[in-house]
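One structure below.
All protein chains of the complex are present and in place, except for one that has been dropped.
Up next, chain A:
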Amino acid sequence: MNYVLRRLLMFPLVMLGVSVFVFVAIRLVPGDAITAMLGTESGLLTPAQRESLAAYFGLDQNWAVQYWRWLGGLVQGDLGLSVTYGQPVSQIIAERFPLTLELALLSMVIALLIGLPAGVFAATRAERPSDLIVRVFAMIGQSTPNFVVALLAIYVLSVGFGTLPTMGRFVPLTEDPLGNLAQLILPALALGTAFAAAVTRIARAAMLDILSEDYVRTARSKGFSQGYVIWRHALPNALIPVVTLSGVEFGYLLGGAVIVEQIFALPGVGRVVLDAILQRDYALVQGVVLFIAFNFLLVNLLVDLAYAALDPRIRYGAS
């Protein structure tokens, strides 16, 4: 527990670093929010109007003051006001994030359900035809862009079943669980394919190593069947690299999946970030990126806790 506490203490430090980085990075991009927001109409603004708009959003101050103000807000839980949406950034995140989280979780479940058994299966049949087939599929899965999978899925659904996934309005899980699942299953599949392929490959490699370990031989010497030896003795040892990979992929997915969200017209975090950057919506970019960074830290912490749960050497510290 002491360990978790120490990790949590590091969160503010990392967040502070990220906040400086994103604050500066977005301002280094040429262009300004007011021009981006009003487009050609911004040419019609008088200098006075332009100044008062800038003053309203706090854009007239120098960077240090802007940053200091933003940081002051952050400490009180205020992420600022979005220029394009005219809403608090925290409210936008609260609206968009549940979809992204659900999509990420669903993709990971799909990836693990397909990838783990496939990887273990391939490892136990190393260099035999069935192993080669799994490896070829994994290679294809990993090298196919997710929008191709997405478009294929839509094509199959529309041509084969004469229907289309519900698009546009997002159906929350709490409102209509089945409708929600029907809406998300295809995008999750599109995101989960490459993820599953990566899990397959890493699970296969880890299992191959583990199967030649002495303790696997010991388990066999006790008279246990192949199935028991693999699931009880080998797999728990092979899970660590799988957890590492899943953590990283999951962290990325929590940052939104722009293309897949776009194809399925889903209002997730990815599209918000894209729009915010295009619109020079400083407060929104900063707020969302900070939120994504926080999620990454949280996922990494969970991954470390998962290591400890899986491996007692990590739990008690190697002697």
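Everything below uses one rule, namely that a residue touches a chain if its C-beta (ideal position, glycine included) is under 8 Å from a C-beta of that chain, and two chains touch if they have at least 3 such contacts; residues count from 1.
Please note the rule applied: contacts and distances are computed from a predicted model.
Undergrad: Assign the chain not included in the display its UniProt protein name, restricting the answer to "Planctomycete cytochrome C", "Multicomponent Na+:H+ antiporter subunit B", "Transcriptional regulator, TetR family" or "Peptide/nickel transport system ATP-binding protein".
TA: The correct option from "Planctomycete cytochrome C", "Multicomponent Na+:H+ antiporter subunit B", "Transcriptional regulator, TetR family" or "Peptide/nickel transport system ATP-binding protein" is "Peptide/nickel transport system ATP-binding protein", the UniProt name of the unshown chain.
Undergrad: Using the touch definition from the top, which of A:77, A:129, A:162 or A:223 touches the missing chain?
TA: In the full complex, the listed residue that touches the missing chain is A:223.
Undergrad: Please give every residue of chain A in contact with the chain that is not shown.
TA: 2, 6, 9, 213-225, 232-233, 236-237, 310-313, 315-316, 318-319
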